[in-house]
Structures are given as C-alpha cells and as structure tokens.
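I have a structure I would like to understand better, so I am pasting it below and will then ask my questions one at a time.
A protein chain is absent from this complex, but the other protein chains hold their places.
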Amino acid sequence: MTDMKEPLIPVVGVVTDIRIDTPDVKTFRVVTPEGKKAFAHKPGQCAMLSVPGVGEAMFSITSSPTNQEYMEFSIKKCGCVTEWLHAMEVGQEITIRGPLGNSFPVDTAFAGHDMLFIAGGIGLAPLRSVINYCRHYRDRYGKIDIVYGSRTKQDLVDYHEIIDEWAKDEGVNVYLTIDREQPEWEGHVGFVPNYVKELGFSTDKIAVLCGPPIMIKFTLAGLMELGFDKTQVYTTMELRMKCGIGKCGRCNIGSKYVCKDGPVFRCDQLDELPDEY
Amino acid sequence: MRKIAVSRMEELFAAIAAGQSLYLPVDTKAGAKFEQWESGKQLSSALNTVRSAKDFFFPQTENLMDFRMEGKKIEIIDTRRESEDFVLFGVRACDVRSFTVLDRVFLAEPVDTYYKNRREHGLIMSMSCTRPAETCFCGTFGIDAAEPEGDVVCHMTADTLYLDAKTEKGSALLESLSALTEACGGEDETAVERHKELSHERLSGLPLAELSADRFGADKTDAFFNDPAWKTLSEACLGCGTCTFVCPTCQCYDIQDFDTGHGVKRFRCWDSCMYSDFTKMSAGQPRLTQLERFRQRFMHKLVYYPTNNDGLFSCVGCGRCLSKCPIQMNIVKVMKQLGGKQND
Amino acid sequence: MQVTEYKPLIVAFCCNWCSYAGADLAGNNRLSYPADVKIIRVPCSCRVNPMFILRAFQRGADGVILCGCHPGDCHYTTGNYYTRRRMALLFSMLDYLGIERERTRVEWVSAAEGAKFAATMNDFVAQVAALGENKRLEDLRCKK
Amino acid sequence: MQRIGVFVCHCGTNIAGTVDVKAVAAALKNEPGVVFSTDYQYMCSQAGQDMIKEAIAEHHLGGIVICSCSPRMHEATFRKTAAAAGLNPYMVEIANIREQCSWVHKDMAVGTEKAIILGKAAVAKVNLNTPLTPGQSPVTKRALVIGGGIAGIQTALDIAEAGFPVDIVETKPTIGGKMAQLDKTFPTLDCAACILTPKMVDAGQHENIRIFSYSEVTAVKGFVGNFDVTIKRKARYVKEDVCTGCGLCTEKCPQKKVPNEFNLGMDNRRAIYIPFAQAVPKVATIDPDYCMMLKSGKCGVCSKVCTAGAIDYKAKDEYIEEKYGAIVVATGFNPISMEKFDEYAYSQSKDVITSLEFERLTNAAGPTQGKLLRPSDGEHPHTIVFVQCVGSRCEACSEKGKEYCSKICCMYTAKHAMLTRDKYPDTDVYVFYIDVRTPGKNFDEFYRRAVEEYGVHYIKGMVGKVSPEGKKLHVQASDLLAGKQLHIDADLVVLAAAIEPDRSARPLATMLTASMDTNDFFTEAHPKLRPVESPTAGVFLSGACQGPKDIPETVSQAGAAAAKVIGLLCKDHLTGNPCVAHADEMMCNGCSTCERVCPYGAITYVEKEFRMPDRTTKLRRVASVNEAVCQGCGACTVACMSGAMDLRGFMNRQIQAEVDAICK
Partner (left out) sequence: MQEITREALLSRAAELFRDGTVDRALGWRAGEFDYDVTPGVFTSAEELENGFVWNDFCGANFSKYLIRETGLTEKKVLVFLKPCDTYSFNQLLTEHRFARDKVYAVGVPCAGMADVKLLRDRFDGVTSVEGAEGGVLVHTLYDGDVTLPQAELLPDRCRNCKSKKHVAYDELLGSDGEVLDSHRFDEVEQLERMTPDERFAFWQNELSRCIRCNACRDVCPACTCEKCVFDNPASGAANKAPSSSFEEQMFHIIRAFHVAGRCTDCGECSRVCPQHIPLHLLNRKFIRDIDRFYGEYQAGAEVGSRAPIVDYTEGDIEPGEAVEGGARHA
C-alpha cells in the first residue's frame, strides 16, 4: 500500500478526455488541475472517484502505471455515480482518492512467466493496466495470450487498442469472441469459458481472470480441466466499498477486506475464505 | 499513586477542567451519559453509561470535508479545526479496552487521521468497578474490571479516590493536580488492594463469570461459519442497529454526501452490518438475509477481528447489548449456542 | 405593515387548477405581494407530501403555505379533502412539537380569487416575518 | 443530468420592465446542467420558437427551461416547439416570471432576484425530468345515452347519424320525457307532440339506435373509451319484441284505478298500459304494483286477450352488460314537490295545480281532451291566477325551494296565459311575478304580446296566500308597483314550480365519478369552454341535468354533446396524459392505502411473482395503475408510506429539487 497521509481526503482531478468505448462504457482521462498524474499506482490498484453530492465509488485504474502523464478509467454505466460520470463533459472536475488496494504481483509471481489474460465485458478494465504493463516491460515476461469476449462487437472495450496495438505486438496473441453471431463479425463466436477450453492452453503459465461472476466461475472450472492449478490463477473482486482502506467494515469476506487485502486474489486464497461473495 | 477525599471531587474536577475539557458520566432521565463537566455536575453512580465512550474518538457523525462547486470546478475544504485536549473521567475497564480495539482498526496503516487526532488529544482516567452488573462478562476477554487500563487509573472507596498514573500523559496530569491531591502511603496501597479484592470477589460471583471465549479466536472461520445454530439465533433479529450503536467496539461506518444547497458536506456516520443495505450493490448483495448479516457481526467480533489482530477479541463484555437488544438476542447467547456445552 | 430588514422565505405550494391560476390572476391584475413568496406548482394540493414541507424548513424556509381549490371544488373531486385531513394532523403534530403554528398555513384560493391570493400572501408573509427566522425546524448544515 | 437550455423571455416590457432578463439568463448559465442560456423579445413568437428549435439542435439539448409567462398560457406551445425539434415535450419546464414575478413586484432588483430563483427551481426540476410518452387506449365505438327525453333523443340521433351505434337507457316505458307531456312550445307555439314524435319514431327506427326503455344503469366501470356498463332491464311482463302495441289489453284490463303518471295523476290508467298513443317503443307494460295477476295470481285477462301472446307474467329483471366508448348523461328534470308550499293550498284544493298539470289540462291528449276544465268540478274556470317562481330564487337558507332561477317558467307562464286568453277570451288571467325574464330569441316579443295583445294582467308582486273558499280560491297578493294588497277570487291557481334534477342523477354521478354541484346538477368540465363535458373524461352532459334549460337550448346542447361524442368515437385510440401515477413494484407493500384515496378507481392490485435477490421467487401483491384512468392528482403518492407510488412529471424528487432550489 502506498503511503497516504490523508486517506479519506481526495484530490481534485480534471477530466481531460472522454472516449466512448461501447454503448455503456466510457473511458475517462484524469489529471490534476496542474496537468499532472494524481498519484503513482501499481497494476490492478484502484481509486475512488467521486462527484460531490452524488457519491464516491471505487474503480480500477485502467491505464498502465508506466503512463506517467495521466490515469484512465473505463467505466460502465450502472448506478448513480457512473450515470453522472457518463453525463460529464471534458473539463469537468471530479475528486480522486488512492491508490487503493493491492496489485498484481507483476514483479514477483508474474515475472518471467508466460501470461494468459482472460476477460469478459467490462472485466477488461482492471486487466488493461497489467496487460499494458507487461507489454511495456515485454522482456520480463514470456508469451502473452489474451482471451477477451463480450456480448457483441460493439461491447468490446478498447477494441481499437486491442486490434491496432496489442495484436500487432510480438509474442502477444489476442483471441476475441462474442456471444452471438453478428453480420459484421468474422471472428470467433461463443462464450469465453468455452473458447478458453477450445483454445486449450498449456499449463506452464499464469492466468489472470476478470469478468462477471458467472464467467469467472466457468472459466476457472475450464482452466482446472486444462490442468491449471488454482495457485496459477489470479482474479479481482468487487464488493460495496466506502472507505477503501479496510476500516468501514463492509467489504470483508471472512477476515479479508477486498478493498485493502484485495482486489487481487489468487484463486487458492479465495478458497480459504467463507462463501459469502 | 495520589489520593483525594471523595468529598473534594468537585475541586478535583474543577482543577482538571481548568486545563482542558473534562467529560464524565452524569445521571440523566435516560440513564448515565458522558457530559462535559461544569460546576455542580455530579459523577454518576451508575455502573456504566448507556452509550459507550467511543463517541469521543469516533463520533456518530463527523464532517470529513466540504466541497464548494462552481461550474465545472471543485474546491475541497478540510473543515477540521485544531483539536483541544480533553479528559475522559470514569471510563470503565471494558470501555478502555474498546479503545485498544478501535486503535487497531483506525491507527493501522493507512492511519485514520480524524481518529488519531482525537485519540492524541484525549486522556483516559479509568475507574475500577465494584458493583459489576449481571450483564457484565469482561473477564471472558481477559479484562480485569478491578484493574483497568488507561492513562490514570482511579479507584474509589467510600471516602477516598485513588489516582494511579500509568502513562506519561497520566503522570503529567497528576503532576498538575499535585497541589490538590495527596501522596499515598502503605495503608493506602492496602486499601486499594482490599478494594480490588472486593471487586474480584464480586466479579467471580457474576452470573456470566464462567463464560469462555476459548473456542473462538483467530482462524476459526471454518469451525463456525456454517453452524446451523445461526439460523435459530438470527431468526428473531429485527435488523435494527441498536447492538451496533451501543457497542463500544463496533466501528463500521458509512461516508455520505449532503448537499446543503450552497455546497456539499461529506460526512461519515456510524453504520451497522445488521442493516440490509450495508453491503448492497447495484449488482448484487453478498449478505442476502438477516442470517448472513447477523453472522457477520458475531463472526467479526469473535473470529475475523482476532484473526487480523493477534487473537484480540473485539468484544469487551460490557453487556450493553444484553440490556438493549429489542429482542434480547446478544453475544452471550451466541457464544453459548456456538460454544456448545463448554459454555453451559 | 412594518418594514423590517428581515425577509422571510416563503414556499407556497399551489394546485394547478385553482390556486396557481389564482396566483396568475393576481398577476394579471397587478396585485402585488412580497417577492419572498416562491410558488411551486403541483397538480393538486393533495400532491404535497409532509416531507416536502419539512424539507422546505430544513433548507431554510421560514414559512410554508399550501393553496388548493376550495373544498368541494377540487379538480380531482376529492384531493383537497385529503389535503385538509393530512395537514390538520401534520400541523397539529408540529404544534405539539413546539414548532410555531404561524409558520404553516393551508388556504383555499380559487382561480377567480386573485385578490384573495395576494391578500393571503401579504398576510402570511407579515405573520411569518413577525415570528422571525425559523429556528425550530432548521438544519444548521444548510445555513449559509 | 441533462444538457439544459434556458430561454428567458422579455415579453416586450411585461417581463423586461421589472426583471433584468439578461441578468437572469447570465445567472442561470452557471446552474448544473445548463449549457446554453439566452434571452429574447418574445419567446412565443415564431422567431422565438425557431430560436429554441435551433438551440436544441445545435447544443444537443436534453431539456429546456423557458422563463416566461404562466405555464397555463404557453406550456402547450413550448412543448410543441420542443417536439418539433425532436425533444420529448415533457423535457420542458416553465419558470413563471411574468404573472408570478414581474407583474406582482415593482422593484427591478427584487424581481430579478426572484426570477433567478424561479429559474433555478425550473432547472433543478428539468434536470430530473424523464421523457414521457402518453399511453394509448382503444376506443369502443358505441355510445350510451342515459335518459330518453328530447335531450337524449337528439344526442342519440346525432350520434347515430354520424354512423356510430348508440343505446338509449330510459327508466320509463317510453322515451319522450317531459316534452311529450307538453302541449305547445314557446315562443312559436308549435305543438310539442308534432315536433317531438317524429324524432321519437326516428330514434325507434334508426338502425344505429337501440332503446332500452323501462331500464336503468346500475353499474359503470372503466374509463373513457372503455366503459363497462351494466343495464338493468326491469321486467315489464310483456315481451317487447312480440307485443304489437295494439292496445287491446289496456282496454280489457279490469284494474282501472291506477293513477296515470303521464297525466300527473289527473286521470287513471289500467294496470297494463301504454303511456300514450305515440309511445316509443309502442309496447304495453304491466304495472306490478297494481296487476292482480302478479299480486295474487288471479286475473290473467291481458294474457287471454293478447293474440300475439306477448304477456309473460314470469318475466324477471334482466341485467345486460355492454361496452361503451362514451356516455352522455341526459337525465333531465322534474318539478319540485309542492308539499312544502302550504300557503298556496296545493294539497288542499284540486284547483291549485302546477304548470305541468296545466299543460296536461290543455293538451288534446290529456285528461280533458284539451278543454280547460277545473279538476275539482270540471267547470270552465273564469279567473285564473298564475304564480311564478314557486320554489325558485329562494333565499339561500330557505329549506323550501331552490336558490337558482328555473329559467323556463317565465316563458311557459306567458305561453299558458296567452293560450288561455286566445282560446277562452272570457277568462281573466293574472300573472304574479318577481321579474319577468325573457332573454331569448323572440322571447320578449312573445311576453309583450301576452300583455299587450292578449290582455293578460301581469302584476309584479308575490302571492301571499291562497285559501279555498267554497268553489273559489281566495288569492291574497301584493301589487308592488301599485303598492296595494290585492284580493282575487280565482277559479284556478297555477303554480310555476321550480325544476330540479331527476333523483336518479345523484347515484348515477357516483357511478360515473362525475361531479355535481350542491343542487345535484352535473358540473361541467369548464363552465364556459367545456360546457357539455363533465370533468370525468368520456362523460358528457346533455339537457337539464346540467342546469335548467328550455327546449331550444336543450336541443343545441344535445347536439353539442353529440358532436363531442362523435369526436371521441372517431378516434381509434386515445392518447392519455402521461403525467400519471406509477407504482414501483419492488417497493410496493400491496397495502391498498392508495386504492382508497384514488378518486378514479385507477388503482388495482395484482398478485405477481417476483424474483428475490436470493434467487427465490415470491408472490407479492402490488399496486397497478391504469394509466388511462389516472388523472394525475397525486393523492396516492402521499398516501403511500413506502414511496413506491410516484407521479410522473411531478415526482417526489422533482418537487424536492424545486424546494431545494428555492430555499438555497
């Protein structure tokens, strides 16, 4: 955890760019009023964004820590705060507080390994920072496979970045899928868990999973079938949060606080927690 | 150790209050309550206050900051003012321990500066118990009501108040009161010992004296999480927040914004894990029924908290929930049910 | 009327069919009343929830007045009868809690009673002004 | 949050004279959501509206606030403007800065400050507005006319002529109503029967008209375009479709002592009867109160003489249910009872009669075959006193009569007086009056002819007392103009009794949820602009049920009501008001409290299965609002404890936002 002198008091952030990703996902670029990045972070960490009067909510930082100029957040519209954020225009100030939570063990457990990233829908948002981190320090990791699926082509977040940048990188394989046939789609059609099994990855890698609970459940089962061990699989969790620093008492699963001890968990660690998520 | 005649308490209070705010339990229509001392206010004779003393460090509502907005601009205003020193007099052993429990949450990294600020400015003058109630079970958690923790520990016999400084802060306070108080001699030591003995005797004779927490503690999640007894225990729970709010160690809170019409106040307030919307998200609800919420509260006190805090329980046995729960459900019943025969 | 520095803030809920039209008529006839009165249009006086009234006081109103069609003339036949009962009970409760009874009022003003509207507002503003600022139902956070 | 445009209208100097409109526009520019703010001379002008449309397009506005005159004035205008620019019309809010600001405040600073606050409230509200789409409901293309008098007949004929089926429900055995009882009509003096009976026949034979005579409406459910009506067809013991109307039974019936209501009891009819020769439908009816067969099972004469075999003693009341798109109330009037008017000796002397009884006495089809004879002894009366305003224009507190003017009495009294003098020049005719009211085409001329040509003695003054003395009636009266007491020995006294709505109107109003005034006349939706519509959508008013009327007025109102009905039935669908109540089913307790306060019966309850958060299902009782019936008063929203019930367009949060904005 990064040292925060005043963990509850945010700083002001200015939205300098808004990108429409999908019909319900927008990506917001945020800097301080001085035009700097609000704070340094690690891949997988989160921040609390707030619109005073509307509320505060936790979002994973989508941009890579290697980006020293700004932070980005890909946000799906699904509640009060997100609705407000979606209605915003460039130049709007918000507040930002963080970094919060743990991060992916990019420099330890991941180092030197082949990586398999599996995401569904908006689940790509937390993975984007770690994927871009791995791409940035390309020599530290082995082969990178990315499986990403969404309902439709329009719902694929960061589609252009995936096609124009990721897919063109050496040693990076991107596998896209959508749930149902669509006229302008020539790629794979089917659900992510099935696609992962079809692709049949070798087990000598670390898998990172993020997506809706049902997708995680089936993909994890699929990975087990392929011979993965739970210690090789990482995922991120999301629960209702208020303080973000493990004190307000609501995001615990057993003795672990998702906001402080998470959001990144190794799947075998999750097994030790009571079934209450 | 220093002493002062009970008949001169008013002078003592006046002397303390001269340097800082002094809060002490006083009797009100609705039971004892911590109030700021002013001339004429008497120390309550009640065993304990209805509300715990946690308010002083973790108030029920607290303005965290203000926001001023104009057009697209936001200004963040830290509304805190310089805190003043204060003394809490007459805090019982259980409540003093609750501060330790709270400290482990709020002073853990990242430190809650709001709490820390108050904690640094507060001085605890605790008071040993001689008339523990039938609902008391602090002993279960290793608390000695005859020998509380605190900056200054007080023992009150029929005619004398003994003041024993346990910390530097405490010593400094007693130092400042030295003109008023007398030094203690050997017979005073004896008197205090006798006082403690009486206290111990009474504590050991309490109805709940035998209650044990041994079965609970760190890493016992699996032992209790799926116990069928949770259903029976929780079935009458109304889901109100009474137990949480009278509890000295419950520290869950909510952060909310209030639009005043000319700005936004962000405040935090006590919340309760017993409330159905405590963990509710637009996407779902991990604790669906009162059973899960009820279980959370007691698992937290007896298992989760000890797991994260070297085995320390986050119950201090003050007994408030025993007397305040609308349906008379409480941690003692929970411990006995889950603890099986051991506690019968 | 005595002119004082203090300007009370009055929220007036007016039903669309009678009282709001009555207020319009007062305007048509250039019958003046203090600008302290701010009107909120509701379809019927029975749309006014006691919570709106309390909220107005919370946010700094010094007086709240409800205007509706005369009993028996409600556009919706019965709306103002319910208003009458609800407000009788609410006002009595506020009084019971020691909140000045002069801060609240219900007045029946028809679409033809522009003069009555203006007179009512003049009277109510004077009545509230005489009481001074609302202290008993205030929310300190909302004070400037 | 919306992207909001603010448009501040000068209204020439109407607003700009007391409000600094530029300052208002500038102040509102900083409100949350406002992306565009401007002012203009006349927002409602074509140029102003074009400006709004352009701004909506250019700035992608999601909501607009117009600071202008009262929404009662131009809300509809600006909603249309918004719609024309592709914005949902309900994303428009109006800040009333003219009637409720510039016109009532004189100081520029004060007016400007208030206008800004009103503008802020409108902005705060529009920020929470949601696009609303009015609901649609189909229209049953059939009308119901309740009452078969001239009002009902005319309405029915007009609707039927336009091609829509229409049913008339009449409580009596025949249609025709009061007009059928009249002799001549003022001011043209044409014969009532001559002009009415052809219409009755038309109605009876029209392919689009069904007549339910001897029937009553007993239940009305539903709403405009979709009424479900239950009609009770009272047992008439004669098969309507079999009876030929030959009338033989009515001659042979041994029960001859039944007071004949058509002649107001001045003669008798049989227990089986046809009210009058031109009755429609022309079928007999057995009066169960008098029929020996029905009462004691002994008789059966009518059945024996009926060659068609139409008599059916075992008939029962029948209930039929029918759907209608529109309902016209034409329940008409009755003269009030004269019981309370002892001073005129109505109950003491047969020779004190009401004007309607006088009509029957002068009618060729009446008890005297049209000869004016005294009811007591059948002699020709030589001195006749007419008393006007009996029970009309009474003091407010008077328990005896009505406060209102019955409107028709002056004219029919003049008619009676004139006709009497015309037929029987040897008669002295006196008319006592308070005022003579003759506002109508050729009315005053008519009255003056009575006085000037026919020598009727019009005396301004009230009759104090009528006392029967021997064969004479001693009339004590005052002549206000001469300032003296008069004593007249009259042979006949005719009372111009006030008229009142038919008794059946009150329960009917309840069924229809139509409102009535204190006199039980139906209330119109607007006294000037919507005189033939009731406040309840789809319910229309025809004739004297709405207020006293003469025949020409009745017929014109009947036609107007028909026109409204036709206008309604021409539509395939009705577009509702979208500002209606709506229950959030997840929060609804199903407690029925809202149902109790709904004046329209718009709320019903349904048992619905819900998926609970724990993935179980649960059957819950929840409120459901019929949006076509709901009128949007909001009574239910306050009755609802949980806040499940809210009113679109005036949501709790919107009103609270307005309160907040005003109080900040």
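All chains are identified by letter, namely A, B, C and D, in their written order; residue positions are counted from 1 within each chain.
In this section, contacts are C-beta pairs under 8 Å (C-beta built on N, C-alpha and C of every residue); 3 or more make two chains touch, one makes a residue touch a chain.
Source: prediction; values computed, not measured.
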Chains still shown that are in contact with the chain withheld from the display: B, C, D
Selected from B:13, B:37, B:270 or B:294 as touching the chain missing from the view: B:270
Hidden-chain contact residue, picked from the options C:37, C:61 or C:137: C:137
Residues of chain C (touch criterion as defined above) contacting the omitted chain: 50-51, 54-55, 57-58, 71-72, 78, 81-82, 84-101, 104-106, 136-141
Contacts of chain B with the absent chain, listed as residue ranges: 29-31, 47, 50-51, 60-61, 131-134, 202, 205-208, 232, 235-236, 238-242, 244-246, 254, 256, 258, 267, 269-272, 275-277, 322-324, 326-330, 332-333, 336
Where the missing chain touches chain D, by residue: 586-593, 596-597, 605, 618, 621, 639, 641-644, 652-653, 656
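Quick note on the criterion: only the chains that are shown with their structure count from here on.
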Rounded Å distance, chain B centre to chain C centre (Cα mean): 47
Between chain D and chain B, distance of the C-alpha-averaged centres to the nearest whole Å: 72
Separation of mean Cα positions, chain D and chain C [Å, integer]: 34
Residue numbers of chain C (touch at least two other chains): 59-60, 142
Sites on chain D at which at least two other chains make contact: 660, 663-664
Complex contact set, residues of chain A against chain B: 1, 3-12, 50, 52-56, 78-79, 89, 91-95, 238-240, 242-243, 245-255, 273-274, 276-277
Chain C partner contacts - residues on chain B that touch it in the complex: 258, 260-262, 265
Residue numbers on chain D that touch chain C, as the complex places them: 70-73, 96, 98-101, 103-107, 110-111, 113-114, 117-118, 121, 513, 515, 518, 535, 579, 597, 599, 631-635, 637-639, 647, 650, 652, 655-656, 658-660, 662-664
